[in-house]
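Notes to accompany the following structure.
One chain of protein is taken out of this complex; the other chains stay put.
The block that comes next holds chain A.
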């Protein structure tokens, strides 16, 4: 199991954003979380990436505990947290590349500074990843010189070089031209391996249809439906979902 989320609860002031959310993700899966805005999708992703604390519940990544809060509180810190972070990559909606660093520098920053890897090998690996993503020629460019799609690939490369078990995406199609959806979908599909899974947050149904193996539908902080891709579009069991996917 790559990700296990158990009984997650989170509210901002009096606004309940996540209400007892539980699900798991296994190797080889591409799980998409969809739902209307305000459903709690982004908050869920931020909790999984340790950017947001939870009020209650548990998150395990590759069987290592990121946070566990029931009667007593546990949160991974220091070395443990770094070990967990290594196994979960995050591609932000607006990528958050470092503008003062070249593409190559963006990618080798974490392996070299956080994980103290050897410079020569890291650069070689970075070129491999860039090649795989089709932007090897951009290695020495700066983020401002790239198109949205290219920036996204750099963000993917930056996450990928740490070889994470779980790669997560926040709204991967929202900053891109609609025509690029297909391309992004095929890139994401190519990233899944026997050891890796992908978690995507989106409200783009078309895209979800193209890319997912499984879809989790969220609304008002609850998981309404969690099912394999194929069972979604011929099911008629929930009005809210039908409304949304239409």
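By our rule, a contact is a pair of C-beta atoms (placed from the backbone, for glycine too) under 8 Å apart; a residue touches a chain by one contact, two chains touch by 3 or more; residues count from 1.
Here is the rule we go by: contacts and distances are computed from a predicted model.
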| item | value |
| --- | --- |
| Chain left out of the displayed complex - its UniProt protein name, from "Mycofactocin binding protein MftB", "NADH-quinone oxidoreductase subunit A", "Iron uptake system component EfeO" or "Amino acid ABC transporter permease" | "Amino acid ABC transporter permease" |
| Touch criterion as defined above, residue of A:5, A:90 or A:201 at the omitted chain | A:90 |
| From A:18, A:110 or A:241, residue that would touch the chain that is not displayed | A:110 |
| Chain A residues that touch the omitted chain in the full complex | 49-51, 81-82, 85-86, 88-90, 92, 94-100, 109-110, 113-115, 142-144, 158-159, 162 |
